[in-house]
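Only one protein chain is missing; all other protein chains are in place.
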Amino acid sequence: MATAAAHGHSSDKNYLNETSGIWSWLTTLDHKRIGIMYFISVMFFFLLGGIMALLLRLELMSPGPTIMTADTYNQVMTYHGAIMVFMVIIPGIPAILGNFFLPIHIGAKDVAFPKLNLLSWYLLMTGALLAFSTLFTHKIDTGWTFYTPYSIKTGTSVVTMVIAAFIMGMSSILTGLNFIATVHKLRAPGMTMYRIPLFVWALYSTAILQVLATPVLGITLLLLSVERAFGVGIFDPALGGDPVLFQHFFWFYSHPAVYIMILPAMGVVSELIATFSRKTIFGYTAIAYSSLGIAGVSFFVWGHHMFVSGQSATAGIVFSFITMLVGVPTAIKMFNWIATMYKGSVQMQSPMLYALGFLFLFAIGGVTGIMLAVLPIDVHFHDTYFVVAHFHYVMVGGTLMAIMGGFFYWFPKMFGKMYNEATARLSFVFIFIGFNVTFFPQFVLGAMGMPRRYFDYIPAYHSLNTISTVGSWLIATGFLIGLYTIINGLMKGEKAPANPWGGKTLEWTTTSPPPHFNFDVEPVITAGPYEYR
Amino acid sequence: MSTDSHSAHGHEHHYAHHFRSAEHEYLTSKEGIWLFMVTEILMFGGLFVGYSIFHNIYPEMFAEGAKSLDWKMGFINTLVLIFSSLTMALGIFFLQKNQPKKAAMSLAITILCGAIFMVIKYLEYTHKFHLGLFPGRYLDVAKVGAEHANLGMYFGFYYCMTGLHGIHVLLGMCLISWCLFRTIRGDFNPNYYTAVEGVGIFWHIVDLIWIFLFPLLYLVG
Partner (left out) sequence: MVHSHEDSQGHHITPFVVYLKVAGALFLLTFLTVIAHHFNQQLGVLAAPVAFMIATIKAILVILWFMHLKYDSVTNRVIFGAGFFFLALLLAFSGLDIWTRVVEYSTL
């Protein structure tokens, strides 16, 4: 069992009160504080992106203009996507929970490059500020995917926004770089790669994607800016260019990006299920390698976003086939998680509820993804609400569930306080039910042919859209209850013990909150991370 | 992060607290540098991919554009950069051998080579501007007498690729200048020269990219 000196420190000093004042936070090199700063920023961005979503759903409640014009709809739709993708889900788990716990999980005092870590946060904030500035200049309306030729022609602040995305991409690259070096070089003695928690395997695989894929987004956005500024003609068909090439370049990053979004979430789920089943994870090696496998295969499938773009049939068939392969490592994880619970001693506290919610919702999202991988089916479903429902099931039903579960799981460790379990469970109920009410009808709408990104629709789609909008209010309520739970816990929560859940990974051997240097004595590892029985 | 070594005679290097030794910090830093270089390769590589594809689609238009490039200028620039890579590597070599004065000299020559490269680049650019060879829609097809209507695409690629490369040359020169300053100040010794090695690897990447740019733009056309 892992040994670490948790009781050595008699004083009340921890990373939160080690130094005080806002300047000590803004210049901190402590990975835990940086994680908290990301937590606050990302939560704020999520609120903004969420408000955009509520506005969209309000507009779509009935046909015709309800609360906004068509142009405004295109703008709100774009900002919802851009904010959620670049400012919430991609940084999300790695930057918040990864920053906080990766070093602790491997027995290290910090990440490999603490100054770069702080720089990553500043880059995200700079990019976000620049992105929000476009709300005051010419709001963009291209969709978060910036497809050409419209993104070349539109008179909105596309260049500013893509520069913002470029800067946020740099933030992501540096985080990934930091994590790879940390996992390679800073593991405590005895912490072999097969003893690191699965959360670390997930973050490691994600980091590889961040480093290898994001630069291509960088050059794509640069080329788009050049195209707008000089009319070079690479992506503009009127000038002899190829708009599909833009899509190739864009999705070469953006498909691995969706795995940047989901892999860390799967890592969190592995932790939650092992701890709350009081059982060692089933198939540790398989789950570890499946993370790497998903990361690897993710580079070969981007064309499945382009089946109807004008891409050749040959390329489409190749992409379709390889896409189906990615279901294999993903399914391995799902089965292993369920097998972990089998004959385990399952505790149903709120983090576990979120983990179970993940299993259910991600299964639906994943299976519909396989459906979309089938080329002829996608020809029918592309750009309909079926796709919208699919990716919300995996990103919200998947990643967001995992973030919530992770937040509640690690809240006592991060802040030294317990939150109110009852309100946390209530938030889960609202989010889970609300999510299905919002997005399941969208599968049906998509099958019925309702196009996505459209401001208006035929009356036949009316009732399902109304149901979907009501669902969005339920989700919002759930997140507000969750926010209340967090704030209430911070202000009035009971003092948390070192290990409220009976977890076996290294963070539970230190105090809640952890001391500034994580461990008083460098731990020596003699066993795996889930040695329950 | 690492703090500078204090004394020349002790050759002590104070490494950051989360590392086990100076060596541990050095090896980790090197890995970080290589990880960053991968991103540079992928970023520039995207431009190469785009160029290759369109070169294949519009071979005659690309040939026309390439005609305006003077291979001799590109050739000289290639030799200049290769020489600067040599002097950069020697800069690190002399630091390893505890010969900081020669190291400083090598770094200074490297910066000079970078400057020569940029001057030649400047001459090439101004010559093209003089001929009206601007990127994209700014190339007046009639005025230039172009045979192909989308000749602007060629120059879009040309200025993008050489321009982005040029920015990296300037960045490299700044970084090497900072290393030169620190060398003169006595920051480095045979046990600690990580920053110079890192900057050196960056500079070699800049050389590497040019090694491919030269034949691609000037020769193959």
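Annotations
When the chains are written out, they are named A and B in that same order, and each has its own residue count from 1.
Quick note on the criterion: a residue touches a chain if its C-beta (ideal position, glycine included) is under 8 Å from a C-beta of that chain, and two chains touch if they have at least 3 such contacts.
Just so you know, these numbers come straight off a predicted model, no measurement behind them.
Among the residues B:Y26, B:Y58, B:F117 or B:F188, only B:Y26 touches the chain that is left out of the figure. The missing chain, though absent from the display, is touched by one residue of B:I57, B:I116 or B:L170; that residue is B:I57. Residue-wise, the contact with the chain that is not shown comes from A:V318, picked out of A:V318, A:V346 or A:M418.
One chain is missing from the display, and on chain B it is touched by residues 21-23, 26-27, 30-31, 34-35, 37-39, 41-42, 45-46, 48-49, 52-53, 56-57, 71, 75, 78-79, 82-83, 85-86, 88-90, 93, 96-97, 190-191, 197, 200-201, 204, 207-208, 211-212, 214-216, 219-220. Residues touching the missing chain, restricted to chain A, are 184, 212-213, 216, 242, 244-245, 248-249, 252, 299-300, 302-303, 310-315, 318-319 (touch as defined at the top).
By definition in this document, only the chains that are shown with their structure count from here on.
Inter-chain centre distance (chain A to chain B, centres taken as mean C-alpha positions): 35 Å. Contacts from chain A toward chain B in the complex involve residues 29, 103, 108-116, 173, 177-178, 180-181, 184-186, 211-212, 214-216, 218-220, 222-223, 226-227, 230-234, 239-242, 245, 249, 517. Within the complex, the chain B residues that touch chain A are 1, 16-19, 24, 27-29, 31-32, 35-36, 38-47, 49-50, 53-54, 57-58, 134-138, 149-150, 152-153, 156-157, 160, 164.
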